[in-house]
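Note that one protein chain is taken out, while the other chains of the complex remain in position.
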Amino acid sequence: MERQDGAAPLVEARSLTKHFTSRAGWLGGRHTVRAVDGVSFSLWRGETLGLVGESGSGKSTVARLLLRLIEPTSGQILFQGRDLTRLRGRALQEVRRQLQIVFQDPYSSLNPRRTVEQTLLAPLVAHGLGTAEERQARVDEMLDLVGLPRAFRPRYPHQLSGGQRQRVGIARALILRPSLLVADEPVSALDVSVQSQVLNLLRDLQHSLHLTELFIAHNLAVVQYVSDRIAVMYLGKLVEIAPREALFREPLHPYTRALLSAAPTPDPTVSRRRQVLGGEVPNPIDIPSGCRFHPRCPYAEAICRRREPALEEVRPGHLVACHLYGGDLTDVHPRRDAAGDLP
Amino acid sequence: MSPSLPASPPGNVAAEVLRVEDLRVTFPSPRGDIHAVNGVDFAIRGGEVLGLIGESGCGKSMTALAILGLVPYPGRVASGRILLHGEDLLRRSEAELRALRGDRMAMIFQNPMTALNPVLAVGPQVGEPLVNHGRAGWREAKRRAVELLQMVHIPAPWQRAHAYPHEMSGGMLQRAVIAMAVACEPPLLIADEPTTALDVTIQAQILELLREVKQSRQAALLFITHDLGVVAEMCDRVAIMYAGRIVETADVYTIFREPKHPYTRALLNATPRIGSTARLESLAGQPPIVRGRYQGCLFAPRCPLAGEDCQVEPELVERATGHAVRCWRVP
Partner (left out) sequence: MSAETTLAPSSEAERPPGLPSRVWQALVESDMLHHGSFVVGAAMVAVVLLCALLADVIAPYSPFDTASLANLQPPSTAHWLGSDEFGRDILSRIIYGARISLQVAVISVGIGMTLGSAIGLIAGYYGGLLDGVLMRLLDVLWSFPAILLALVVMASLGPNLNSAMIAIGIIFIPIFARVARAAALVVVKNQYVEAARAIGLSDAAIILGEVLPNALPPILVQTTLAISYAIILEAALSFLGLGAQPPAPSWGSMLNFGRGYMAFAPWTALAPGLAIFWAVLGFNLLGDGLRDLLDPRLRRVL
């Protein structure tokens, strides 16, 4: 789904920040976990934005911030022009209908003591929508939509497989006809053959329902299957955003390249070793100075230790936060060729 | 009764380290025994990596546990032979098996956080196999433990030896676990989804380490996973498991280039690949729990090619050199 130029985005995150403070024991010092630090992005109606990152990247936190399941430390979330962070009480409940989420763990995302029918009715009841008849009709509609037989209505979660439970989770998220769907690692806990069922379902729903979706995962191959654009996060910051094909054709940020390189390809003829990224995934408590990626970056320079690069658009629609492209290093760095590309 | 085992690719003349013949593991249940492992055969040579591939419930982890003699009660090994350097492990007593575990065969588990004792420092745990199996005294073991930590590329190994598991990241812990596994230089290593719990960039490091370790010791590595990308990277030969049985086995290039079994094909087509948005194939239904007596090919209910003759279960038959398939529909 292409971005409609000039059209306002459906969702806009502006400098979204979330810091968790905790104390190590009674007498220990305070730790601040900077889970999400000044993240800004836009989501246009009808598109799917994939959010990729490893553990500690903050991607799941971003999901929960968008839905206000947790409160941001600072920053704004604009939904259809309104600032979500300022809403309270009744207004917030109203808006919740528009923002829904599918969770990762099929085994804990459904209440084990509720039947499928009760789980699906709950959102409708909570918002007082429709008559009893209308609600039942909507439940049937949803079951059809996600490919579950209507006979499953009286079943309990333990009588369903992982893939079936995820479908129920998707049905629950969509039953309120939200404008925005956030999918937080919806297939990570599923086997390959079941994963493909759910991924196909999500893709089909994107088209048929014209969904706007934020799809979060750590597996690049999965993310790119359903996304129009892809955003890469590292240690609480966005390091690159680009349309799907552009990202794979020309990954700009060194971390993106490392991710692509590290992802195992199901093809033994592809060279078996390429660039292995050294170092550990660092701790969000202990953030490196300057560019957060510099301790592991093969191209790090002095400036990378001193100053954090800003997220800038260096190609149309392609943003990256790296000094290699910011103009600061273009003169200094001899490895870049005439087109400004890295080898 | 045991079907022909596919031969190793030519050129590998190392000795055979592990041979599993017609292994069956069952779990009793009120409605009939559950066949978790249902007649599995394979062999691994020194320096070779055999991938045991399948989805959850196919029996691959249970196979590994059977080899180590760690099948949890009330499951039991119902029949078969497990030959480690020619000696049948199933005939050995628990005491003898304990002497072998850690010394002649070692396992690397999926979750490094739970594989190590949280109240002991890492160093002593890495050195423990050496002391247990009489290969070194405590002093010597300490020194060797630090050497091992260094070999697995843990920075500042002397300090790390005194660290506790909770002070180390997942990747580093898995390295320590690998160090512990190879401490006594066992000829057989089993890795059960060793990188599933790790981030992608760390996974790449660990896989490289495993290759290095296997190569330097010419150990046989049984690598269990469900991730086809990892298979392509790590394995020399591959055996695909479904519902407790092996349905196809071949060398890794052949499996990806010319998969013959419908399940293998479905797995390959269901795996998303970077750069491709072609529609993934999906399989309806789920794998069966095999209970009591059954009839016919276990994959038939989900197989797009199933037919009348699939009511009789096919044997594992070698179709090309080193490539065996359990299916009637193979041309």
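In order of appearance the chains are A and B, and numbering begins at 1 in each one.
By our rule, a residue touches a chain if its C-beta (ideal position, glycine included) is under 8 Å from a C-beta of that chain, and two chains touch if they have at least 3 such contacts.
This structure is a prediction, so every number in the text was calculated from the model and none was measured.
Checked against the full complex, the one of B:G69, B:P129, B:P287 or B:P314 touching the unshown chain is B:P287. Touching the chain that is not shown, out of A:T48, A:T61 or A:S109: A:S109 (per the contact rule at the top).
On the side of chain A, touch with the chain left out of the figure occurs at residues 67, 69, 93, 96-97, 99-101, 103-105, 108-113, 122-123, 126-127, 158-159, 161, 169, 172, 176.
To be clear about the criterion, only the chains that are shown with their structure count from here on.
Those residues of chain A lying in contact with chain B across their complex are 54-55, 161, 163, 191-197, 199-200, 218-222, 224-225, 244, 248, 258-270, 272-273, 276-278, 280-281. The touching residues of chain B, counted against chain A in their complex, run 55-56, 169, 171-172, 199-205, 207-208, 226-233, 252-253, 256, 266-268, 270-275, 277, 279-284, 286.
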